[in-house]
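A single protein chain has been omitted from the complex, and every remaining protein chain is retained in its original position.
Moving on to chain A:
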Amino acid sequence: MDVATAESGAQILLATSSDSGNPPENMIDGRLDTFWASTGLYPQEFILSFTTLVNLKTIKVNSFQVKGLKIERSVQQEPTDFETLKDAELSPSDASLQTEEYKVDSSTAKHLRFIITSGYDHFFSVHRLSVEGSPVS
């Protein structure tokens, strides 16, 4: 199941850019046509928190103009002690969304931190996050 939806209780705890017209919650509303936009400068980051510790399977990100992307995880109740899960460089996409899917089997997380270290333009957007996983029983 997708544990990164607002419906399932997931939350964006923090985001470094805030344009009230394109808030970070747009990344977890299950839609591709709404997005969180950065308002300039790199790096940018946000933290996605699950209701409980989850077993991760895949992380999928739909974005635009993102270049350097780092994904970190924390298993603590509070978002601390992050460790790197993925360090990727995305390819540019002309007039379409970037679709990235990362297999992260056998990892658990309570929080995921996404750090956008660089981009292909002054601004970038993240349209949708999906995290396949299941609550640790």
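What to note about this one:
By definition in this document, a contact is a pair of C-beta atoms (placed from the backbone, for glycine too) under 8 Å apart; a residue touches a chain by one contact, two chains touch by 3 or more; residues count from 1.
The rule is simple: contacts and distances are computed from a predicted model.
Protein name for the hidden chain, per its UniProt entry and selected from "Large ribosomal subunit protein mL43", "GDP-D-glucose phosphorylase 1", "Mediator of RNA polymerase II transcription subunit 4" or "Putative intraflagellar transport protein": "Putative intraflagellar transport protein". Chain A meets the missing chain through residues 18-22, 31-33, 35, 37, 39-42, 64, 95-97, 119, 121-123, 125, 127.
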